[in-house]
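Removed: one protein chain of the complex. Kept in place: all other protein chains.
Our next item is chain A:
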Amino acid sequence: MPILENVNPEIHQKASAREITHAEEDDDVVDEIDGREIFDLIRNINDPEHPLSLEELNVVENSRVHVDNAQNRVMVDFTPTIPHCSMATLIGLSIRVKLLRSLPNRFKVDVRITPGTHASEEAVNKQLADKERVAAALENSHLLEVVNQCLSSNKTSSE
């Protein structure tokens, strides 16, 4: 097992499942994509180091997800558990890839570090915003495997 950077992180309460409304079950009503829907897409991403979800580690929070349906924009801020977390880029990349796969392509997605929570905030943000670099990263089969690991739903993937 690799050595963990943060052996003993804080854990947080998970949000309960979204309740299904009557409108959502009505065939004729149009449901807009909202912040909670996007949060639901990313909250169960696995942390690369711990057998915990990003939500449990408070890396992603509902309040830091914003959607602008009219402008087709999605903004997600995430908060690394420690300011020197070397996994920040990988986490950001996982969020990006997850949204790339799960949202209609009309959306422009921004994934950034919550301002003031990481030592190399700017560098990481730049990396995540650079389309070519993200695409190049995903060409790297090892990196892609690590990202997919984070996105896979079975928790015993280490077996």
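Criterion: contacts are C-beta pairs under 8 Å (C-beta built on N, C-alpha and C of every residue); 3 or more make two chains touch, one makes a residue touch a chain; residues count from 1.
The rule is simple: contacts and distances are computed from a predicted model.
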Record-based protein name (UniProt) of the chain missing from this complex, from "Cytosolic Fe-S cluster-deficient 1", "UDP-N-acetylglucosamine transferase subunit ALG14", "MMS19 nucleotide excision repair protein" or "Eukaryotic translation initiation factor 3 subunit I": "MMS19 nucleotide excision repair protein"
Given A:V30, A:A70 or A:A135, the one touching the chain that is not displayed: A:V30
Contact partner of the left-out chain, one of A:V74, A:L90, A:L103 or A:L128: A:L103
Missing-chain contacts mapped onto chain A: 1, 7-13, 20, 24-25, 27, 29-31, 33, 37, 40-41, 50-52, 98, 101-106, 144-145, 148-149, 151-153, 156, 158-159
